[in-house]
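To start, I am sharing the structure in question, which I have written as structure tokens.
The complex appears here without one of its protein chains, the remainder shown in place.
On to chain A.
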């Protein structure tokens, strides 16, 4: 019986679990906790997580051979699990490259095609139970100062000190954007849009607080995560001022037919429950000279991507010629994600 039958009934599940137990000699059975974890897993395919995978080193500390082994293990497992040829790339960062990103907030129309493209490209969990999106598009209200909004009585009445404006009605731009908007048409008349994602900080607070260094900054400036090493403590989620990190609360739901088989070890390969993930500047694409999925899909060309160290790159021109700002500069995280206006 093929162990990774695509149409798994309940009986199959039981037999394959028994198979797993019988062939426990082949798989060196994991430690007590590890074994309990694997056996209690509802998906039998996960029983394939081997002792070697469970006890492998942190990716960054592996030798090249060990990396290759880890990658091959994953390729075999994923190919079986998803019923297609899955490749796991291990391309390291390229010399002389520092990736940067720029977003034209004047142009963004809030269509959120970037969000959807990102989910499809990067194998995020989808469905009602657990939907993970790396990009958030905030809908911000446009500032308006109209005669009607002006408070005639001063501010605030009983305190007796007039400081101008009106503290109780939204005058000007309110700081709270929201990302659950569902308009019939975009862009909406009285709104502008503010996409956020991982800023790939030069001084990332998430890296500093990680107790096991599962997340680190690669030389090309991408902050990556070794999903096999993450212990799920969520310190990084607490430390991220951009709310860019997502946690796999349950087993991710990634339909076989929608799974993107071109993956990178540090990027879009399928994740497991209990680990943190986030935007990786589509490391599987950008280290091969391609654009990120969100840049590619943006219908208005609001998104720019490129090598900050290359003086002729588009991103450098944007930084040189446009009005640029970074988000929450006061926190000294030095994002490599820039917002600009024409």
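Note that a residue touches a chain if its C-beta (ideal position, glycine included) is under 8 Å from a C-beta of that chain, and two chains touch if they have at least 3 such contacts; residues count from 1.
The working rule: contacts and distances are computed from a predicted model.
For the chain of the complex excluded from view, the name given in UniProt is "Polysulfide reductase" [choices: "Polysulfide reductase", "Hydrogenase iron-sulfur subunit", "Ribose transport system substrate-binding protein" or "ABC transporter permease"]. Set against the missing chain, the residues A:82, A:99, A:193 or A:242 yield one that touches it, A:242.
Among A:205, A:221, A:306 or A:335, only A:205 touches the chain that is left out of the view. Within the set A:77, A:112 or A:136, the residue that contacts the chain not displayed is A:136.
Between the chain not shown and the residues A:90, A:187, A:232 or A:261, the one that touches is A:232.
Taking the complete complex into account, residues 31, 33-34, 36-37, 40-42, 54, 58, 61, 129-130, 136, 138, 175-179, 196, 205, 208-214, 229-235, 237-243, 246-251, 273-276, 331 of chain A touch the chain not shown.
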